[in-house]
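A single protein chain has been removed from this complex, and every other one stays in its place.
Let's look at chain A:
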Amino acid sequence: MATAVIGSSGYKGRWNHLYKVLSKPGPFSDEDWVPGQGTINTLESSKILVIGAGGLGCEILKNLALSGFKDIHVIDMDTIDISNLNRQFLFRQADIGKPKAEVAAAFVEKRVKGVNITPYVGKIQDKDEDYYMQFKIIICGLDSIEARRWINSTLVGMVDFENPESLKPLIDGGTEGFKGQARVILPTLSSCIECQLDMHAPRPAVPLCTIATIPRQPQHCIEWAHQIAWQEKRKDDTFDSDDMEHISWVYNEALQRAQHFHIHGVTFQMTQGVVKNIIPAIASTNAVIAASTTSEVLKIATSCNPYLDNYMMYAGEEGVYTYTFEAEKKEDCPVCGNLARKMDVDANMTLGEFIESLGEKAEAQLKKPSLRTEERTLYQRFPPQLEEHTRPNLRLKLGELVENGQEIAVSDPAYTIDFRYRLHFK
């Protein structure tokens, strides 16, 4: 903690190399940076959140612990599967079925003395802003775009311009086979995940008609069994890609179809791969990307060197290639392009009057807005059925429709961007 003395934790000399980096300026360090014990204390007291304890997460936890961080939290909803063991090296065969976050935390704590790792088994969506507020930096090794978008918009929404502590740098790592990326996101200051969404090419999908009529590849037969045969023959069962009986059923159906069309190559493993959308994970790609993301955390937490600005791509299929560039902020980004503005309103004003006032406001001039909160459609001009249903709201008072401090989102055909307002009752 803050009182740690050089060399006090771990075996003798474990941190010597780290302390060299943190105790004297280097060629790239900022002129105003003060190296030494203060910086080391900052490092040791920085609370870091790791999202995901899978392929990247294991590497990240190990790297952070070995980089001198002492207060690490990890969140993951998954349990350990036998197929994880080849690369998720914090897990052993006896751990199968146990929660990843807990096992990973215990392993690293045991191996690197003096580090505290607090696991949470569950979804990132279970936690609210108060939880995320306690961390200095958030680093994630996630496998889904959905989870990335969620944490991104949460962190952007947390930024309060009067409170610099509310700005949580987000370091995002991602891998797919031999390819990977590391990026540094300073919510509201730099390009966010939503700004960069267009860079993810949607998964190439095979036309449904090919699957239904003229399969050419074993994968088409599997897709057919998964999507069409299942629906026809087992309509009442919800397909579960973790249920072995379900996978076997799909496999057998696919095999029969493949034989019928004289297609070879349908295997059980391929079936599993297709229905779960598995792209083989490469341990070394994870190691490269995790190393990159954790060194960004170290640099941002200690200011010892300039951090990545802001995107590093890595391609390892043929040789090793990396390219670093600055992804730009998108003006009309739905998450960070138009941040919620505070608006003082009278709770007794009706929604109709409020809409009228939006039209008169100089900076908005919203003449034909549609508005909603997260849980409620306040007024939607089109299509007619929704307009009819929401019209009675126009006569209701704001105080009856929204809570004090709640955010509303406003779209108007006159603008290509949407507006968000946080309504505060006078």
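Note that a contact is a pair of C-beta atoms (placed from the backbone, for glycine too) under 8 Å apart; a residue touches a chain by one contact, two chains touch by 3 or more; residues count from 1.
Methods note: contacts and distances are computed from a predicted model.
Trainee: Between "Ribosomal RNA-processing protein 42", "General transcription and DNA repair factor IIH subunit TFB4", "NEDD8-conjugating enzyme UBC12" or "Chromosome disjunction protein 3", which matches the UniProt record of the unshown chain?
Mentor: So the chain that does not appear here would be "NEDD8-conjugating enzyme UBC12", according to UniProt.
Trainee: Looking at the full complex, which residue from A:G122, A:G177, A:G359 or A:G405 touches the chain that isn't shown here?
Mentor: Touches the omitted chain: A:G405.
Trainee: Need a quick check: the contact residues on chain A for the chain that isn't drawn.
Mentor: Output for chain A: 32, 42, 128-130, 145-146, 149, 153, 157-158, 162-165, 167, 169, 186, 194, 197-198, 200, 202, 204-209, 212-213, 227-228, 231-232, 300-301, 303, 334-335, 340, 368, 370, 372-377, 380-383, 385-386, 389-390, 403, 405-409, 411, 413, 418, 420.
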